[in-house]
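The structure under discussion is supplied below as structure tokens; questions concerning it will follow.
A single protein chain has been omitted; all remaining protein chains appear in their positions.
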Amino acid sequence: MSGLIAYIVRRLVTGVITLVGVVAVVVLMVQALPGDPARVIAGIQATPQQVAKVRHTMGLDEPVTVQFWRYLENLLHGNLGISARTGDPVSSLIGTRLPYTVELAILGTVFGVIFGIALGVLAATHKGKITDALASMVGVAGVSMPVYWLGILLIVVFAVDLKLVPVSGAATLSSLILPSVTLGVFSMAVVSRMTRATMLDTLDQDYVRTVRAKGVAERVAVRHALRNAFIPILTVIGLQFGTLLGGAVLTETVFSWPGIGQLLVASISSRDFPAVQGIVLTFAAMFVIVNIITDLLYSVVDPRVRLY
Amino acid sequence: MNQPPSPDAMLESLQTAAPRVDGSPFSSRLRTFAGNKAALVGLVILLIFVILAVFAPLLTSQDPTGQNLAAAFQPPSAKHWLGTDDLGRDILARIMYGGRYTLLIGLVAVSIATIIGVPLGLISGYLGGVTDTIIQRITDIMLSFNPFLLALMLVAVFGAGAKSVTIAAGIGVIPQFIRLARGQALSIREEVYVEAAVAFGEKPMAILRRHVMRNSLAPIIVYATLNIGLTILVAAGLGFLGLGVQPPAPEWGTMLGEARSYIFHASYQMTFPGLAIFLAVLSFNLLGDGLRDAVDPSLRD
């Protein structure tokens, strides 16, 4: 058990190092703004005094290394700076909206994983048949689908024409369905493709033949094959989570979902860079955490995996 | 013993699920490719888009940007096959001209990613050591954003527009190319002919150029094809948010973003640009899948 804890600590440390790198990127990002960053952030109509104030509060008048260390130091205190647009602390802006994004991301992943695995298993067990062809079509269509277009199509069909669910917002439970499906379709496609490929391999393994030789129902053999296919599947779930977060920005915009993705777009449009920095950092942190979790799940799924 | 691979190794092998190349002649690969109906469908769709984009001025007399408010919001008709948008512009003409943006952005963005990512990955994998560690840490950081967020950030800093969207989408997928090329270099490094070259005293850079680069070409082309689809999605997504190619240019994502305000009474206005994006991305994905199957014998049945 202590080995496991050591492993978690090690993963957390590399995760933190990655995030420190991300901090460097977001600090440099503001430096890289064309012309005078303070001017850009304060806005074109800003008076020289306002520009000076922005420059000072954001520490833009100091060397970039100092800015980097200050950002890290503030981050440790949970301080992500002040939104240039609203004047609120960025941390509280993110705090109120993050739960919505997390909710959406979880539901999208759950939808994608459940249907993706089901589709992949169906395709692998019916290889070469019409079911397989259909599942493969769904898979390639899913990875080619622009989420924003899919979202609008779903709104038009289910909310406008059929009036089954609300058009936008996060007021009711049913308002969750369309955004989750929209966001989850890409994951579903990726997971189904991976599941099919891995299952085709595991279904032909000797241990599955052993199971069949015992005289059990075919679904028992399929279950063995699936359990053994889980590691690659878990890995894609972790990896595609990044894409899912990118999709969340677009999905939230389409559905007016009050998460940090929508906030990010609004912040970019209004050149609110302190907010952009904080949100980007939050997204990166979510990705890092999810991948640590999937790594830990490896050892749950496969007893041979020694993490430490 | 059949020890399971470590999670890290699994991750590595997945990210660099590089197709293995056999020595089968080009003609047999071509046959495999031609036997793949899905890939042919992809090729046909792509060719149609290319023809529409290149010969747009010959194929339509409609002006993709000229406004005519009197003709706004017309549903599909004999005169306007796909209808007109909120400013009375012919949607078909806009889609035809818009293909130029989409195809060029995809092609150029992936070229950028290949030109920067592949050498970095090859060097990282072939040299190993500190170089490898540094390049891989940077790649990790870039991967923790995803292509879309990375591109979105870049556009936020450098502003919208066709040029910055192309560069942003290209940079967005660089880490994937680094990973792929690194995996290639790692496996090719072990090959006999590379060992022979080392024994003959060839310099690392010469070996990289002469042997490693050439032998990783096929999987890189496959990967590039698949990534054109991805960069098109990213660029169109930026356009949808109003951060991509700027109006009145008929870029498909931008058209979709503009059409969004009218979904309640003119849903056809968003149907066709979205369909165009979907089909274009689909064509590259089908093509890439087909190329992969043709190049990688392990996926053949």
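Chains: A and B, in written order; residue numbering restarts at 1 for each.
Quick note on the criterion: contacts are C-beta pairs under 8 Å (C-beta built on N, C-alpha and C of every residue); 3 or more make two chains touch, one makes a residue touch a chain.
The rule we apply is simple: contacts and distances are computed from a predicted model.
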Chain excluded from display, named as in UniProt, from "cysteine desulfurase", "ABC transporter ATP-binding protein", "Glutamate/aspartate import permease protein GltK" or "3-oxoacyl-[acyl-carrier-protein] synthase 2": "ABC transporter ATP-binding protein"
Chain not shown: contacting residue from A:T18, A:T182 or A:N228: A:N228
Residue touching the undisplayed chain, where the options are A:Q50, A:T131 or A:Q205: A:Q205
Missing-partner contacts on chain A, residue numbers: 127, 200, 203-218, 220, 224, 227-228, 301-304
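By definition in this document, only the chains that are shown with their structure count from here on.
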Approximate Å spacing (C-alpha centroids) for the pair chain A, chain B: 20
Contacting residues of chain A [partner chain B, same complex]: 17-19, 21-22, 25, 29, 32-34, 136, 140-141, 143-149, 152-153, 155-156, 160, 231-232, 235-236, 239, 242-243, 245-247, 249-250, 253-254, 264-265, 268-269, 273, 276, 280, 283-284, 287-288, 295, 298, 302, 304-305, 307
Chain B residues within the chain A interface of the complex: 3-4, 6-7, 10-11, 14-15, 38, 137-138, 140-141, 143-149, 152-153, 155-159, 229, 233, 236-237, 240-243, 253, 256, 260, 263-264, 267, 270-271, 274-275, 277-278, 281-282, 285-286, 289
